[in-house]
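Each remark here refers to the structure printed beneath this line.
Excluded from the complex is one protein chain; the other protein chains are retained at their positions.
Note that the chains are named A and B in the order they appear, and that numbering of residues resets to 1 at the start of each chain.
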Amino acid sequence: MIKFLANNSHVIEKALIIILVTLFSAFFIFAIFNQAPHSNELQVLTLTQLDKTGVTNIVTAVLLNYRAYDTFIEFAVFLVVAIAVLPYIIDTPVLTFTLQEESQVLLIAKIFIPLTIIMAGYLLWIGSTKPGGAFQASALLAGCLVLLSLANVQVINFTQLRYRLLMSSGLIAFIAVILLLYLQSHSFLTFPVELAGASILVIEFFATFAIALILFLCFESINKGHA
Amino acid sequence: MKRVAMILKVEVNLINNFITIFSIPTLMILPMVIAIICFVAGNTRLSRLISVISSITLVVICALQAGYVLQQAAPIELIIGGWQPPLGIRLSINEFSAIMLLMTSTIGLAITFYSTQYFDDDEKEIRFWPLWWFLITALNGVFISSDIFNTYIMLELLGLSAVSLIAIQGTQQALQASFQYLLVGLFGSLMYLLGVAIIYRTYGVLDNQLVANLVESNTSMQLALALITLGMMMKCALFPLHFWLPSAHSNASAPVSAMLSALVVKAAFFILFTFWFKILAPVVTFTAVTIMGIFGAMAVIYGSYRAFTSPRLKQLIAYSTVAQIGYLFLAFPLMFTTPDLARTAVIYFIVAHGCAKAAMFLAAGVIQKAMGHDQLSQLQGIASQLPISIFVFAVTSASLIGLPPSGGFIAKWLLLNNAVEAQQWWWVLTLFIGGLLASAYLFRVLNLAFTTPTQENSLTVLAISESKLLGAVGLSIITIIIGLNAMWLTNLITGSY
């Protein structure tokens, strides 16, 4: 008996895990459907206050005004990852990628990149009224950079000061806005109605570049960062 | 004379204004600005300078806040952007978080000072400073947050910066340990997020106070509490889920291990404690707290045993953290019958252990640097070579074991009193066994350090300056001071509920 258990220990372990997870899911379903969802009127509240936020898209209003503090910390999370994955910060081994020939990828890149940049700008701009905004735009921009990298065009040397500045620009813009508003209204992260739209746009504008660069860095660090 | 009094009054008013309005945002903005400057400038000397200066500033701010909160017996609150919850986010500092913040900044200062002289590789140091400051931001954020979703974001910031700090060590073991820690951390915070999602689905609010007002005992809240407990148990390495801690804490560099052991696990404990006894208090039953107590007792015994058999110094200290976390959970069943006393004991224990463990890891870092490794078997006679490190180690050992004039003694004494008062004497047994085991494994190190080495294994020690241990010496003196002023401190803490 003991020998049997010892021989098949990993099979038994797996079976045990499957049984436990199944039981847990059953309990989960029971617990969730036993309880009616809430019926408070938060959405009404968010809507009635919407004209004080400087934007008309309700999700953007939550992200960058009602709960802007969460977004602020989220930028910091992104910067932490960037610092952790940067292959080198100060001294680099010199890596040069020469452009060998007109590869197919470069051909595609030449057509798509201008269009994508326009699309990203558009997404950033409509963020205040319709679904869209900094993250969507930055994902597109990061896509452009990835395309260039796959075509063997070295666009960015991450050891340079300006790219570190650009990577933290989202957070810097956010802090600058917070400090300026502090002078104006003497309270933390309060956007006065007349300045709210502009401040949110400034933050989103810089965040777009910062996040695009960090997303690209994440790709690059795995692709050929520490080869 | 009158004029002086008036000026003093104006000053007091100014300080009060500063504390209530400006101090909370400063706790977040200042470390973040320093982190960005350190990252963008990429200059080690500048980073060291501004890090030390701003650490001192943070200590001053946190001391003012703690004084204000404990004296006024009222929390400091800030509603962000003027949006009242449930719409916006509320930040608040109560007596527990004020003490945690003060402890964070004090230990932070000691470790910052140590780190200015610790690294000999520029590339590592440049990566260290920004991550370090983001870690402090995250710790402050966890302690001041009063919103369950915001706490999740803070947890992620905390977890990711801790993982990155372990990974900068760059060795294969460190990378593997940090990957394991990342998996545990992400899993833990996802369990927490699921708990938050269930709470939001049921009540539609995210603010701690609003949730606490609405909560009733039902199946879905039990599920939420269970999930949050699972997640936080993983993050603070309570016994059956402690498997990641020894490798993560012993493979990081000394300043990082000190911070992880002293504060990062405590942040997870802080969240767990808030959920059990404040936010979801109606759901908690006596069976549940007893189970947590049993886990705690098992952690004390298992952790101490593993510490006793560890071959390496840092691993020994890491297992000792597993054991000491167990003591904190012993207070859970006591919270049910004598909440005020148990709360004070928990706060006392966290501070005593935090200071002692940070100082101990810093001393171990010096020993490791001097010897080139940290094998216990070759530690003989180290006391004559590194007297200050062994002094720090001995004083903090006294606190961890719970010998009289130290903070650890008072913390254990409070727990013991508590257990007797709550008529749950069986926890006393765990306290005694834990103390005995702790003295066994810590005296094993000290004993080796003071024996004269025999001819064949004489020490080869690098000449290394011990001046960086200034902060660690300070911390070990703090563990004695909080032991000597126990009456005053416990009254202050208890009086502020």
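In this section, contacts are C-beta pairs under 8 Å (C-beta built on N, C-alpha and C of every residue); 3 or more make two chains touch, one makes a residue touch a chain.
Going forward, contacts and distances are computed from a predicted model.
Q: Missing chain, UniProt name, options "Transcriptional regulator PadR-like family protein", "ABC transporter permease", "Na+/H+ antiporter subunit C" or "3-oxoacyl-[acyl-carrier-protein] synthase II": which is it?
A: The record names the chain that does not appear here as "Na+/H+ antiporter subunit C".
Q: Which residue among B:68, B:200 or B:327 touches the omitted chain?
A: Checking the options B:68, B:200 or B:327, the one contacting the hidden chain is B:200.
Q: Decide which residue listed in B:160, B:334 or B:482 touches the omitted chain of the complex.
A: The single option touching the absent chain is B:160.
Q: Which one, B:15, B:56 or B:186, makes contact with the chain that was left out?
A: Residue touching the absent chain, from the options given: B:186.
Q: Return the single residue from B:149, B:409 or B:427 that touches the missing chain.
A: Final answer for the missing-chain contact: B:149.
Q: Under the stated touch rule, tell me which residues of subunit A contact the chain that is not displayed.
A: Within subunit A, the residues that touch the unshown chain are 14, 17-18, 21-22, 24-25, 28-29, 32-33, 37-39, 42-44, 46-47, 58-59, 61-63, 66-67, 70-71, 74, 77-78, 80-81, 84-85, 135, 215, 218, 221-222, 226.
Q: Name every residue on subunit B in touch with the hidden partner chain.
A: Against the left-out chain, subunit B lists 149, 152-153, 156, 159-160, 163-164, 167, 172, 175-176, 178-179, 182-183, 186-187, 190, 193-194, 197-198, 200-201, 204, 206.
Heads up, the rule we're going with is that only the chains that are shown with their structure count from here on.
Q: Touching residues of subunit A toward subunit B in the complex: what are they?
A: For subunit A paired with subunit B, touching residues are 27-28, 30-32, 34-35, 37-40, 42, 45-46, 49, 65-70, 73-74, 76-77, 79-81, 83-84, 86, 88-91, 161, 164-165, 168, 171-172, 175, 178-179, 182, 186-191.
Q: If you look only at subunit B, which of its residues touch subunit A in the complex?
A: By the definition above, subunit B touches subunit A via 21, 24-25, 29, 32-33, 35-36, 39-40, 42, 78, 80-83, 86-89, 122-123, 126-127, 130-131, 134, 137, 141, 149-150, 153-154, 156-157, 160-161, 163-164, 167-168, 198, 200-205, 218-220, 222-223.
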